[in-house]
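All protein chains but one are shown in place.
Moving on to subunit A:
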Amino acid sequence: MIEQYTLEKSLQQHFGYSEFRIGQKEIIEEVMKGNDVLGVLPTGSGKSLCYQLPAKLLTGTTIVVSPLISLMIDQVNQLRANQFKSVVALNSFMDPNERRQVYRKLYDYDLIYVSPELLQQEELIMLLENINVCLFVIDEAHCISQWGHEFRPDYLKLSTIIRKFNNPAIMALSATATKDVQNDIVHYLERPNMVKHIFPIDRENIIFSVKQINDDQEKIKLLVKLFSRYTFPALIYFSSRQSAEVTANLLQGKLPDQRIAFYHGGMDQMDRIAVQQQFMNGQLDIICCTSAFGMGINKSNIRLIVHFHLPSQLESYIQEVGRAGRDGNPSLALLLYTETDAFLPKGLIKKELPSINQLSFVFQQLKQLYENGQALNGNSLELAEMFQLSEIQWRFLHNQLEKHGMIVKNQIVYHRERWRQGFAAIRDYIEERVLFKDRKLAEMIGWAEEENCLREYLYQHFQDSFKRPADKCCSNCGFSLSILEPAHVPHVKRINLSWQEKLRNLLIAGDDNGKPT
């Protein structure tokens, strides 16, 4: 009873919330007792609070491994804005000087986010060994499993790394972990006594709708029609940066009253923050984006998530639509489906994994380098360019080459027989991954083409049951766009100000509008 009281009080004190959301307390209590815990919580349920609060309460440092650098940076920014200052995100994009500065006083931080790549660095591991690591968090823990939708080979090395620290409690978190994946997490982290807290991931307030559409032109027509009737915060997901950009500009041209922008991972950090915060702030209505947008975004009143293209798997779809309606109000997830769209994710799968020809080419190049006595110098982008691969492909391959002992710390180790076997093993592995991803895609296509309840199909892969809303379930259960009644946000009339007026408003006139007294 007393513990409960203090936990809630601490929550109020450090984060300003009066109560926990579903699942949070159970998971936090577990680590406060020193137990290892696996938590599966729906997207948008405040997973990160599960370790942010213990990080504040426990003596020592909490380390969070997270594969998504943009998510890390967002969270750190958010925590800092809310006066949680002893936090830092370590990743390979950091300026080396800045990183050295942080390394010098690691013990000062309550919470350290780190990318799995950087956690391979011996220098960092040694530094971390010397501080008191009290809790080790694995975010997006499904990445440890080959059956998860985003397998990250670096995650397999985590248990070895954790062993070097002073036996901290482990917290593994995921929003999408099937039973197989859950078992893999426990197995690979080598913590058989891990306590599981699995919560249903279905979202009752999201209406699912799939629209069969012939081509992109028709998709745009539909969106123009929709947005000329309604204004509400909306996200439109695209499978490429290019199409997000082009469509954003096209829609803006046709919908002058809507404020539309695009967002993708190719933009500078400052531009990304700007667009993201404009959206949070209500300066924007619609964002056309790639999957890079949304992680760590905590906007509660997003009413509509459109998928302009078919996602490559149900897991990412569930994650992306989970950004709608966090305030609990009805929201819509709309997939615009064209049969030929299946080619897009197929292309993406190919781009992620090297082909057999590319594999032979890399082997030839490596042998050449070895014969010239050269090592692998350069960052992953440069090396990828040298081998004519995408960076994702090169990372994948680099990992495999290390695994088969062909590359040891940037040195090429040649052994004829071992290389022959290695080539075959990697080739088989690529084939296996392609098959797996194809199967995931087939599930997604199956959902888009499903004739029965969409909600049922979507969630049956992840859990035994789900809540069915009283009305408005999905487009196969009688929902149609025409009965959509979203809250209509009144439009602020926009006046064209001169730059002199804008400058004045921004710097001085703020004085007379609503300054707190």
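Here, a residue touches a chain if its C-beta (ideal position, glycine included) is under 8 Å from a C-beta of that chain, and two chains touch if they have at least 3 such contacts; residues count from 1.
Everything that follows uses one rule, which is that contacts and distances are computed from a predicted model.
Asker: Leaving aside the chains on screen, match the unshown one to its UniProt name from "Monovalent cation/H(+) antiporter subunit G", "Helicase Helix-turn-helix domain-containing protein", "Dihydroorotase" or "ABC transporter ATP-binding protein".
Answerer: Of the names offered in "Monovalent cation/H(+) antiporter subunit G", "Helicase Helix-turn-helix domain-containing protein", "Dihydroorotase" or "ABC transporter ATP-binding protein", the absent chain's UniProt record gives "Helicase Helix-turn-helix domain-containing protein".
Asker: From the listed residues A:18, A:59, A:281 or A:379, report the one that touches the chain absent from this view.
Answerer: A:281
Asker: Touching the absent chain in the whole complex: find that residue among A:11, A:73 or A:201.
Answerer: With A:11, A:73 or A:201 as choices, the missing chain is touched by A:73.
Asker: Pick out the residues on subunit A that sit against the missing chain.
Answerer: On the subunit A side, contact with the omitted chain comes from 73, 77-78, 81-83, 95, 97-98, 101, 242, 245, 249, 252, 261-262, 267-275, 277-278, 281, 283, 498-500, 502-504, 506-508, 510-511, 515-516.
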